[in-house]
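The complex is shown incomplete by one protein chain, all other protein chains being positioned as in the whole.
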Amino acid sequence: MVVFEKTKGLTENELHYCPGCTHGIIHRLVAECLEELGVLGKTIGVASVGCSVFSYNYFNCDMIQAAHGRAPAVATGAKRANPDNVVFTYQGDGDLAAIGTAETVHSAARSENITVIFVNNAIYGMTGGQMAPTTLPNQVTQTSPYGRDVTVVGYPVKVCEMLSQVDGASYLERVAVNNVANIRKAKKAIMRAFKNQIEGKGFSLVEVLSTCPTNWGLSPKEALSWLNENMEKYYPLGVYKDKYKEEK
Amino acid sequence: MADKVLMKGNEALAEAAIMAGCNYYFGYPITPQTEVAAYMSKRMPKIGGTFLQAESEIAAINMVIGVASCGKRCMTSSSSPGISLKSEGISYLAGCELPALIVNVQRGGPGLGGIQPSQSDYFQATKGGGHGDYKLITLAPASVQEMVDLTFKGFDLADKYRVPAMILADGTMGQMMEPVSLDKGVVNDYAKPWATTGTNNHEGRNVINSLSLSPAQLEEWNIGRYERYKIIERDEVMYEEYLMDDAEICVVAFGIASRICKNAITEARKKGIKVGMIRPITLFPFPKDALKEASKKVKSFLSVELNMGQMVDDVKLAIDCAKPVYFYGRTGGVLMTPDEVIAELEKIEKGEAKQW
Partner (left out) sequence: MAKVIFDKERCKGCGLCETVCPKKIIALEKEEINQKGYHPAGVTDESACIGCGSCAIMCPDTVIKVER
């Protein structure tokens, strides 16, 4: 009896992510959900620009690689082109909460019937560790070398809280993948987000707190606890909007 | 021939797009093209199509990328500043080898510029407004009828060669009303096995992508695309000749400027000036051969444009500077009058004009 094996939702390609980067776990959870829902054959994934730009090599479904920040708009087009396709975007914090803020807010406002997987690791990974909109106060990065000074560069963006004020948003949950229990919860949230789409309930977004050992300057193991001690404080886990659950 | 209907350019173009099988339009308000969006918002719901006003021109072009990736005809329209915003998306359409139609109803620039007509986005359209090696099929209507006909043509060429195409109109084309026949033009159906329709619907996995970290592969993609541009340059050039048989001066003008020049030429002929015109209809592919041929007969060329001098460079290049090339332009939204063009022709005849 197989307890655990690789999902068919992922291709055979090896992931390019750094050792211990939890992007890989999030990829797997999305892939597992798509496989278990039996929708891989009608799923169109939209990759963004950042460490996860190569996700079009990893998800075992048709993919479109979008310009930085524009994945929700591309996904809007793809979904409107074939409404019975399952359309998702996979975006990092720079992509979704910096350059793509307008696309994020407005695809939510339109309650676009898509699923957004938002990976928040508080840094720009691909380009070598610069400050992101979600970089924590005092957090040192390549472009906040003395620690993020909120009096100078302002405060991190709390996406779930922000979008919870957007009426079009149907389901918003923040999860983390820094331990097995959290990973199980994260999968439930991702599954819920995809089911929402399949049931035509509009815009769903799952914000997944994730590690970046390389640019946090920590070992993969230390990064797990840093996330817990620092990110979970600033970004509390939980459901921030569940329009249809409230109705039940 | 369907009987003629009096229509505004912007609306005639929108109706033509629908007749050409475009069921997806994403727009954003900007003068002088907003009627395209308004018209689409009325018509699309009636035909089961999709109209969406996006949060920005950037979002709109990216929605087009989403639809085009799924193999469906789609369009966006804007005016000059909005086209600047869409330029990255246009570069992505080229890089991803996606067909789509982009409409630019030009206004005065740069910056916020003005809202009167202009042709100052010629370079932006034909020399690449976005980054990277790519060409944009550029069609320049000179009448409301051509706003219809070139829309059919634009969709067809885009699908045929898997490239983005642009209708480069201007405020007059968009705003003026002219009788137009809405004959259903040619609507070819092109197979799109590459489209992201879901792996249920095709072999293997389709990925729409313009990224490659391998320089050799990126070069291969670029070279492959340029082979298609060569075929486009060989087979798809469109231009009109007017009174060129015995012409000694060849006027070169497109769009509304060519309409003004036609009046000027008719009057100048009465004054004994042997002048004709070559009107490019496709700005890419540019009618180089026609100009080269003309340079063997005429004494000089006069490029007349609504800008500070852009297409004139291409005229000189096309004829390898074989003959003198002059330029006359108004900009900022000012239209030249036929008399101004005639005055310029007279200066050329008297050898008083300064070469470009």
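Annotations for the structure displayed:
For reference, chains read A and B in written order, and residue numbers begin at 1 within each chain.
To be clear about the criterion, contacts are C-beta pairs under 8 Å (C-beta built on N, C-alpha and C of every residue); 3 or more make two chains touch, one makes a residue touch a chain.
Remember, predicted model here, so these are calculated numbers, not experimental data.
In terms of the touch definition stated at the top, the absent chain reaches A within the entire complex.
Counting over the whole complex, subunit A has residues 1-7, 10, 14-15, 17-25, 28, 179-180, 183-184, 213, 219-221, 224 touching the chain that is not drawn.
We take it that only the chains that are shown with their structure count from here on.
Our note on geometry: subunit A versus subunit B, Cα centroid distance of 40 Å, whole angstroms. Taken together, the subunit B residues at the contact with subunit A in this complex read 24, 26, 50, 52, 54-56, 58-60, 62-72, 74, 88-89, 92, 96, 196-201, 205-211.
Within the complex formed with subunit B, the residues of subunit A that make contact are 11, 40-44, 46, 53, 56, 60-67, 70, 73-82, 85, 102-103, 105-106, 110.
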